[in-house]
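A single protein chain has been removed from this complex, and every other one stays in its place.
Every chain is named by a letter (A, B, C and D) in the order it is written, and numbering of its residues begins at 1.
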Amino acid sequence: ADELTLQLKWVTQAQFAGYYVAQDKGFYEEADLDVTIKPGGPDIAPTQVIAGGGADVVVEWMPAALAARERGLPLVNIAQPFARSGMMLTCLAESGVTGPEDFPGRTLGVWFFGNEYPFLSWMSQLGIPTEGGEDGVTVLKQGFNVDPLLQKQADCISTMTYNEYWQVIDAGITPEQLVTFNYTDRGVATLEDGLYVLDETLEDPAMVDALERFVAASMRGWAYAAENPEEAAEIVLENDATGAQTFEHQVRMMEEVGKLLGEDGVLDPAAFETTVASLLSGGSDPVITAHPGDAAWTHAITDAALN
Amino acid sequence: MSWVAGALGVWAVAWWANLRIAASRHADTRAARLAVPVIFGLTLLVLWEGLVRGLAVPGVILPPPSAIAARIAVSGPILWADFVQTFVKGALSGYVIGCTAAFLTALAADRFDFLRRGLLPVGSFIAALPIIGTAPILVMWFGFDWQSKAAVVVVMVFFPVLVNTVQGLAAADAMSRDLMRTYAATPGQSLRKLRLPAAMPFIFNGLKISTTLALIGAIVAEFFGSPTVGMGFRISTSVGQLALDMVWAEITVAALAGSLFYGAVALTERAVTFWHPSQRGGR
Amino acid sequence: MRDHVGPVLTVIAAILAVWYGAAVWMNAAWTQQQAARAGTTVSLSEILADTMQQDRPRLPAPHQVAVELWETTAEKKVTSKRSLVYHGWITLSATLLGFAIGTGLGMLLAVGIVHSRAMDMSVMPWAIASQTIPILAIAPMIIVVLNSVGVSGLLPKAIISAYLSFFPVVVGMVKGLRSPDVAQLDLLRTYNASRAQMFWRLRLPASLPYLFTSLKVGIAASLVGAIVGELPTGAVAGLGARLLAGSYYGQTVQIWSALIGAAVLAGLLVGLIGLVQRVTLRRMGLAR
Amino acid sequence: MLSAEEIDGFRDEGASPVTPPDGPVIDARGLELVFQTNDGPVHALNDVNLQISKGDFVSFIGPSGCGKTTLLRAIAALETPTDGQLMVNGMTPDAARRSRAYGYVFQAAGLYPWRTIAANVKLPLEIMGFDKAEQERRAADVLRLVDLEGFERKYPWQLSGGMQQRASIARALAFDADILLMDEPFGALDEIVRDHLNEQLLKLWERTEKTIAFVTHSIPEAVYLSTRIVVMSPRPGRITDVIDSPLPRERPLDIRDTPEFLAVAHRVREGLRAGHAYD
Partner (left out) sequence: MLSAEEIDGFRDEGASPVTPPDGPVIDARGLELVFQTNDGPVHALNDVNLQISKGDFVSFIGPSGCGKTTLLRAIAALETPTDGQLMVNGMTPDAARRSRAYGYVFQAAGLYPWRTIAANVKLPLEIMGFDKAEQERRAADVLRLVDLEGFERKYPWQLSGGMQQRASIARALAFDADILLMDEPFGALDEIVRDHLNEQLLKLWERTEKTIAFVTHSIPEAVYLSTRIVVMSPRPGRITDVIDSPLPRERPLDIRDTPEFLAVAHRVREGLRAGHAYD
């Protein structure tokens, strides 16, 4: 069997259920693959891991991948299982925020670590400075959880439709008490969980072959997971060595993730262009300074995988 | 490969030079004391540059020193703002509060044997409160700004200063204590005149270890939530952007600031414990 | 030992009292906010009751932590991923390995520094500088690099743990090895003792009080290091993973129980060193 | 070994120059002190009976290890007797200690290395709350007395052994304790300085009516200084002889050539010899 190592962007959770299901259901094995799945975490940059040779394929968000590419790490998108963005800005209604026009003077929690770009380009689109002050917003580097909102340290925080949003709800706040801004609705969405490899990997026919089987098996896994959210959640839990996740939360996450999944994992070039455009407009300190060109993605793998 | 060989060569020569300087008559001059670590450091840098270039290590894993220097040169204002936020506001204030608290606790523990027996075992628990656990909690309690970082630092430096102070307060020898007894010195007097001076070498051990802990604590705490300024913020953000030159620029600032901080405490130690054999150069 | 029980219990009781008070004080705001959102008012007794049993309290009440601790230690098989004992063991093994590496390295460095002027002058400043590097920032790089040369598993964590623990040992040992006074050194000089003899017969015994103090600080640092080291390795298991997972989901009770777990572990380790210290010093006739 | 009665008998034989105003200053009865060591118990003091009156100058002499230091330490409440009774000024030694009754010169100098010589001498003065000017004055006085002027600003490790010992004597003399306990204060000094300091000490004693307990190894010194000489013997440490000196209070140095002096010295020497294993 061909060995492949997959580095995830975040900890073991239903966000990555497709891969765990493919593993658990033997889809990889059937494809003659021996896949090692490495969970990520707050201190793990998949781009760095792949640069160091710690993984063959990584799950990464496109802004971070393109930024890395511009810095000389030639990452190529080989598949894009998530067709839609799940990122939102979630505010407490009682804070009085009803629309973007209420942002000035507010404190907003934002994920950094390469995930700040959608927010920055949205703000620059709105013309709101992010350095604080009367008509700017005060930005906090948000930790990993929703405490800033619950503790009222921030008026709004970043959430994912499939995870943090529900944590707020679980904490006892009703959806009516929340105001959410979906990045997709604002036209500043960027592509999230995609599969990336290094240029050189694609020069090796054996690897290309393995990757084709890998993407095919993974998409099979995603399809299965979307259809059987409870079983998928079960599988995720089994793979979570921390023993900290709950079944209910994972089932719900799987259901939400299902809404973001595309048909077949094929990257939509139009979505790619939207992402690039939004990144290029990223305010004073743009993420990327030039259009990365079409070398940043390939349909070769997905095309082959679909057959 | 020639880069690697060259770097190793430079390193060998410089090490030899250092041995010569250290063994020479001028070893005790201020110039030598400065030159030796500088030469050592420079060779490390040369070695690093040579290895990175020679082995073609990608810049996104480890940038060469030259790239880091270039980044430092153009990022002065950012680095300065981060330094003020993290070091001056977070680390220093936390250090002062934490060391003072530990010191006072040690005094209380020393004064009341009951407390010593009760507090010390409990105090050693605080030592191992890992920053990963405390930082999120303290950020939740004290907010995103430097106050929560200072709180993390307080927790981190508390134990080393506490143990060392307690140990130090027990360090005065039997005869010196007996002398105090014959004067019927009050506990306070015997503390001020005997136990504290005798404890100073130990206390400074704790203070020195804590300087570096304070800096690490303040930086790492920013990983768990911060305003958009600070050394830890910059480091984690830049790692996500694979801007490793910026990461190392911040690390350089941290190392410089930490070394100076340590040096300042070590100099104070020299002045305060001039009488201790380790400072009298008993060799 | 026995004369510690009473005082320790008293101190713990005092801490618990303060803790309960603080829990009420810190959690009350949430209770009131929730009531306000629901448009109801709450009485004092309701506040008191609610602050003791919130799901995501700012500060969990001691009994909440105790229950969680009980459930995750006694009621789970030690091999279960939900058992704190399981996670504690994973952290402990990295801690011990890291402590062994760290103290070994620390002592070697201290010996070198005390005996070689060149090392003293060049290595010490850089050992200090090394400690000012935020470990969490370079830990991922260390892991990545080690990974690329095929080292994984326990060792990378242990190396990070060693990195944090060697420094207190160096500082304390250097001071301790230099603590013999002139008269004690002169005696050996008249015998023309070799450096090794001077080390084994004078410097080392004289340094023991400093060494043990450093070891206590060092083992605590090792534990913190091992936990920190769990992050960039994916935080799949260990107390650090528990802490982090608790923190992702705002499970303060889980964080606190992992924290207490870590603290107990540290307390045991420090206590163990204290025991070794007492036995050694007594056997050396130094305990008076 | 002598019983309490016999020792009291000794007292009556000699012409004690000082009569206690009201009870003895130091009163030991059946004192016993045992050290527990890794190696079994050590009987440092055994059935020690001794009364010292106000204004007495009592020398202790005896072979090395006979318990002189231990006895002085017990009097100063630095050791706790395992049996018997010990009263100082009518109170327990510890109460006397707390009333600052003692000036103690230890066998080893024990100066604090972080203090200059002057600061070491001022240490007890600071503790007892003398004002700055008085501290200066007294420190200067006693340092002159022990011939250490000019060394005020040196640190202990910069002094010779004898100088350190003198500094420690100065420290004990700086405050006016009623009871001076001196453990071989002049051991590291040469004859000339010793004679000089002996004279000074006698003058001080006469002027201030202090009670002095003084350990020495020099027979002439013991005889020259004391109103009473206590001879001790080791294993277990005990008192074997108590000699009341027939010499007058006023003692020029050349009193050491008088027959009375030599007679006392002879008796001390005999007592001392009896405690030894040699010849």
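Observations
Note that a residue touches a chain if its C-beta (ideal position, glycine included) is under 8 Å from a C-beta of that chain, and two chains touch if they have at least 3 such contacts.
Bear in mind the structure is a predicted one, so any value in this text is a computation, not a measurement.
Considering the whole complex, the hidden chain is in touch with C, D.
Of the candidate positions C:Q53, C:S152 or C:Q197, contact with the unshown chain belongs to C:Q197. Considering the whole complex, the residue from D:A101, D:L145 or D:M163 that touches the absent chain is D:M163.
Along chain C, the points of touch with the absent chain fall at residues 183-184, 186-194, 197, 201-202, 205-206, 208, 284-286, 288. One chain is missing from the display, and on chain D it is touched by residues 35, 37-39, 42, 61-66, 68-70, 107-108, 147, 153-155, 158-163, 165-166, 183-184, 187-194, 196, 217-219, 269, 272-273, 275-278.
Just so we're on the same page, only the chains that are shown with their structure count from here on.
Using the mean of the Cα atoms as each chain's centre, the chain most removed from chain D is A.
A straight line joining the Cα centres of chain A and chain C is 35 Å long. Note on chain placement: the centre of chain C and the centre of chain D lie 53 Å apart, centres being C-alpha means. With touch defined as above, residues shared between interfaces to two or more other chains in chain B number as follows: 61, 136, 140, 223-224, 236, 239, 276, 280.
Residue positions 42-43, 45, 48, 51-52, 143-145, 147, 151 of chain A each touch two or more of the other chains.
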